[in-house]
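Submitted below is the structure of interest, expressed as structure tokens.
With one protein chain held back, the other chains of the complex are shown just where they sit.
Up next is chain A:
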């Protein structure tokens, strides 16, 4: 077994990205869709940090800190919107997001 190199991190990140994408496309609960989006963002973070180490360049790590911050802001707004939606429809099931033709 060789040592763990950049490519291993990239494979893990790609797997996370795929799981997140599949989650967004197949899950029906809006909260789980939100979590799947977080998975995608974490895949990006892993990629950036791994590349950052590979190149010996800091921007990647700084970028991932920005993404973490933004993910928090996005989650706050997303849950707020979800609550506004829930008050109108009493559901968080994506299949029932159907007043407008989907």
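The working rule: a contact is a pair of C-beta atoms (placed from the backbone, for glycine too) under 8 Å apart; a residue touches a chain by one contact, two chains touch by 3 or more; residues count from 1.
Please note the rule applied: contacts and distances are computed from a predicted model.
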The hidden chain: which UniProt name fits, "NADH-quinone oxidoreductase subunit N", "Putative monovalent cation/H+ antiporter subunit G", "Pyruvate dehydrogenase E1 component subunit alpha" or "Succinate--CoA ligase [ADP-forming] subunit beta"?
"NADH-quinone oxidoreductase subunit N"
Chain not shown, touching residues in chain A
10, 13, 17, 20, 24, 30, 33-34, 37, 40-41, 43-44, 47-48, 50-52, 54-55, 57, 59-60, 62-63, 66-67, 70, 73-74, 77-78, 80-82, 84-85, 87-89, 94, 97, 99-102
